[in-house]
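Shown here: the complex without one of its protein chains, the others still in place.
Note that the chains take the letters A and B in the order they are written out, and that residue 1 is the start of every chain.
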Amino acid sequence: MNEWPLWEIFIRSKNGLSHKHVGSLHATDEEMAMQNARDVYTRRSEGISIWVVESKHISASDPDEGESLFDPANDKVYRHPTFYNLPDELKHM
Amino acid sequence: MQDHLYNFLLYLGDNALILGHRLSEWCGHGPVLEQDMALTNIALDLVGQSRNIFQLAAKMQGEGATEDTLAYLRDATAYKNILLVEQKNGDFAKTILRQFFYDAFNYPCYQRLMQSSNKDIAAFAEKSMKEITYHLKWSSEWVIRLGDGTEESLRRINEALEDLWPYTGEMFKYADFEIAMTESGVFPDAAGIEAEWEQEVKNIFAQAGLELPEKAWMHDGGKHGRHSEHLGYILAEMQFLQRAYPGQKW
Partner (left out) sequence: MEKNLEEIFQAKIDREEKIEPKDWMPDAYRKTLVRQISQHAHSEIIGMLPEGNWITRAPTLRRKVALMAKVQDEAGHGLYLYSAAETLGVDRVELFEQLNSGKAKYSSIFNYPTLSWADIGSVGWLVDGAAIMNQVPLCRCSYGPYARAMVRVCKEESFHQRQGFEILLNLSKGSQAQKDMLQESVNRWWWPAMMMFGPADGDSPNTQQSMKWKIKRFTNDDLRQKFVDVAYEQAKVLNVTLPDPDIKWNEERGHYDYGVINWDEFWNVVKGNGPCNKERLAARNKAWDEGQWVREAALAHAEKRANRKSKKVA
């Protein structure tokens, strides 16, 4: 039998924070996914805004490419403020 | 007058409690986990509403009355809910249609109660309205899904319609306590509810591909304590502990 499609659910817990992935569920369409997300993932006032995305629409990076994707950033320490040596007396920087 | 208000409160509370109780029978038996949880959420809202309203009624009654004495120590003839809400769950189609008929009725009712001259009732209605709005959306969508789904779902919802239609008239056959509430502004403009209900049902039925049946013979009696055989069993189950161990704390 055909299973209802899987959806990924993202919830904003309060204004000012970004939506965060909280889990997944099954639903036949986006309306139902939204309502199911409300019933499944906000029973304890966990959210004020919901995003639903059908799981098949998410592309994920391949962990096998992890090294080539992410390691090159590791030695670019000059992107971080602590890389620069400045005197302690200097304020507001 | 006070009697009428008290009866009106019981009527509102009984509708919510009995339907909530019926829905709670689904818990653990739903067609899919997500909808199992949705049904229970609605059941929780409804039992919650009944508690709020019984607390108001208990305060009026005094003499040690509580939400629980009202729920657990009244027999069927003292219950005032409409017959629709005590009907058996049947299959999912019947549960959905029963819910939709009730929600589509409750929505305009509570809209009016929000304007009630009684402040407690107005505050209660405002709080409940958020829940009812969601219930109506949920049950409407399911009526459409089942009507415009498969042949089987259409057949089932039509069977449910045949079963439940004769219970819809009672909602608009106002009892003396409702008429008194309308006259005193506690339940303003009740006369307009039926037309709004019909409009909503027509609208959703059109999307679901369902036909509105003719107005035919309608059952009634619930508001006056004359119920179907089902309510006795609901109460026998619900009240069992309170009856078997009278006066205990739980």
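FYI, a residue touches a chain if its C-beta (ideal position, glycine included) is under 8 Å from a C-beta of that chain, and two chains touch if they have at least 3 such contacts.
Because the structure is predicted, anything quoted here is derived from the model rather than measured.
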item	value
From B:A78, B:I179, B:L212 or B:L241, residue that would touch the chain that is not displayed	B:L241
Hidden partner chain, touching residue among B:T77, B:S117 or B:T150	B:T150
Residue among A:L6, A:I48 or A:L69 that touches the chain left out of view	A:L6
Contact with the hidden chain (one of B:G48, B:P166 or B:G225)	B:G48
Touching residues (missing chain, whole complex) on chain A	1-4, 6, 22-26, 28-29, 32, 40, 43-44, 60, 62-64
Touching residues on chain B - with respect to the absent chain	17, 21, 24-25, 27-37, 40-41, 43-44, 47-48, 50-51, 54, 67-68, 71-72, 91-92, 144-146, 148-150, 152-153, 156, 234, 237-238, 240-242, 245, 248-250
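Operating definition for what follows: only the chains that are shown with their structure count from here on.
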item	value
In the complex, chain B residues that touch chain A	32-35, 37-38, 41, 137-138, 141, 145
Interfacial residue positions of chain A with respect to chain B in the complex	4, 25-28, 31-32, 35-36, 39-40, 43
